[in-house]
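Read the structure below first, then the notes.
The complex is shown incomplete by one protein chain, all other protein chains being positioned as in the whole.
Take a look at chain A:
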Amino acid sequence: MPKDSGIGASSKRREDVRFLTGEGNYTDDINVHGQAHVYFLRSDIAHGTINSIGTEAAAGMPGVVRIFTGADFEGVGGIPCGWQVTDRNGEPMQEPPHPILAQGKVRHVGDPIAAVVAETLEQARDAAEAIELDIAELPAVVDMKAAAAEGSTKVHDDLTSNICYDWVLGETDEQVVSDTFANAAHVTTLDLVNNRLVANPMEPRVAVGDYSRGTDEHTLYTTSQNPHVIRLLMCAFVLGLPEHKVRVVAPDVGGGFGTKIFHYAEEAFVTFAAKACNRPVKWTASRSEAFMSDAHGRDHVTTIELALDGDNNFIGLRTNTHANMGAYLSTFSSSVPTWLHGTLMAGNYKTPMIQVNVKAMFTNTVPVDAYRGAGRPEATFQLERVIDKAARELGVDPIALRRQNFITEFPYDTPVALTYDTGDYNGTMDKLEAAADIAGFAARKAESEANGKLRGLGVNCYIEACGIAPSNIVGMLGARAGLYDAATVRVNATGSISVMVGAHSHGQGHETAFPQVVAEMIGIDESQVEIVHGDTSKIPFGMGTYGSRSLAVCGSAMVRATEKIINKAKKIAAHLLEASDADIELKDGQFTVAGTDKSVAWGDVTLTAYVPHNFPLEDIEPGLEETAFYDPANFTYPAGAYACEVEVDPETGKVTIERFAAADDFGNIVNPMIVDGQVHGGIGQGIGQALLENCVYDDNGQLLSASYMDYAMPRADDVPFYTVDHSSQTPCTHNPLGVKGCGEAGAIGSPPAVVNAVIDALQSGGKDIGHIDMPVSPSRVWAAMNG
């Protein structure tokens, strides 16, 4: 029987009521009394030298409060990068400055040149049109391989080249690598592109800065996945403000998918401008502005080689990737192609020798950073595509080839720096074969063929490193932050509970799922527990939500804090029951003395904590509130197997997703309904990447896909119903809930399944096509079939 409350129950989401009735409180819904509006004048060319910015005429336009340019920010810091990657030669990566407003040069379409603050947004926009710009256009660097070439135009004059870093992981002895490939019975090689994407949460970014001269306090309302991280970066690196004078609020946030992790110039700007203008300043991005100012995702160009012995065992893997950083280093950009990508190249397989090479490139494009999955989709895509290609070249079943090479013993140390704690890849594949009805594929294929369509089946596995992460390890790897999280459990006198958490919920349902855990631990109703998040003035420090970490890391902090609460409450109960605290048991909200019928209710104990008339004051303090910080011992390793069935119309090249099945091992699960929803959403985005989405620049660095007219977002009729199975469960061994995280799996696991299926369909139609790059659009399929 499914449970109807507590851990494992599909409790309905309480946050839905406000979202369904228009009562949500998103950042753009916040208007501070007396606010002015800012409009950013952004570069419409990719690269140029700013000769002059004439603001005189604009400054006299109606409603204009003040116009800011780079000159106003000369004494102010730039946007920092949170992760220092070390080059293969031991040198730190090249790290150019990233000013709030352009200084001397513009480096991508969308780079902000000036900011007009006016009474209304329309007035600000009108005035911006009157600014006279003299910018001398320079050649743009767009293609990553061209950017790496000697003599290429440089994006940053002060750097030695456009190479941010040249990095290696795994086997560094070239002789070992070349011997492995020389001794292989078979080598499969694949060149591929992981297409550049735009995260596109439906809520564009918004920032409102407020400042009080009376108290010298700043408030920033912003669309962020991690308000404390924004406060730390902005205070310490950009504006030089004391953190206790700055409050950052991220209220309801309309989706993030990574792109709202980062500290953006607009946030620092409104904070700065609110003080400079002595009035609140609000910025709301238009969607077109979002396309040219939100950090983009993916954009890797890779060659991967897989070496197999005569028995089809994987014996070696080598990859060479160019990863686009864009024009500046966004907050976590440098970590994505390295520690979030290279470390995942073992996948689910016991390949003994792996070498990962990554060149990170500066180009005249929008900065690139984490997007749902962040590095792991890029790793999974190339690995699962090359395995599929190898299976086809060797004439073996792609599922059997994977099973033969699965890691089956845990813990498992990969050659690329991770230790997988648990997993059951064969068991998960069994679940997938059932969920996808792989046995019935032949019949469905015959039916498609009878209708003149080609049908293909694509299967792949994935693994991800989530629950980011142990601070000591990420610190060694170059992270400039700790990656623990924190929770405060505040029990009120009448027994209800507020839990202040560092994780931020922007669609993940924390307000529902987190109380399920606390309620279960204490044995009270879920409605008695409330989650508070998204406001640095209300919550303890917290690193926020990304990397599928909320429940695994912040949830663990919440469990630890609740354990402290229970321990203290037991002492109070022991006092009231005149027993020893060792004998007190808590069940269903009742404290009992073991072996007796003496009991006291949760609410009586909590009331005693706040009305301590009869209280062990000599042993413990009154009140009932505890905080815990939790730093995990390892990453978590969700893993799974996905299957996609497509039909290809040989006349048009159009691909239709007919069936999609996912089998995931997320360890223990708190709310299955929410977990399924996370997987659905991830698959939708993965299908978008595989079939539709592409962020395109022309050779001059013009962004061609800057609206929903040109950037194809998946719509309801592009996707099918999905079959999701997460009954394969190997609990994480090192967090108290045994959870692994589920937020990114769908986006990581689905693109290779789609592409594998398309290639299978084309092959079955007699076309010997090895690969088609994403998005697998009708024109690309048609060209491949008729090429």
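Just a few scattered comments:
Basically, contacts are C-beta pairs under 8 Å (C-beta built on N, C-alpha and C of every residue); 3 or more make two chains touch, one makes a residue touch a chain; residues count from 1.
The rule is short, and it goes like this: contacts and distances are computed from a predicted model.
Per UniProt, the protein behind the absent chain is "Carbon monoxide dehydrogenase small chain"; the candidates were "Carbon monoxide dehydrogenase small chain", "Bicarbonate transport ATP-binding protein CmpD", "Amino acid ABC transporter permease" or "Anti-sigma regulatory factor". Screening A:P280, A:G297, A:G502 or A:G677 for touch with the missing chain picks out A:G677.
Here the missing chain is touched by one residue of A:P201, A:G667 or A:P751, and it is A:P201. When the omitted chain is restored, the residue from A:F19, A:F410, A:F541 or A:F629 that touches it is A:F19.
Touch with the chain that is not drawn comes from one residue among A:I531, A:V724, A:L737 or A:I772, which is A:V724.
Looking at chain A, the residues touching the absent chain are 10, 12-13, 15-24, 26, 28-29, 31, 122, 200-204, 252-255, 257, 286-288, 506-509, 672-674, 676-677, 680-685, 687, 707-709, 713-717, 719, 721-725, 746.
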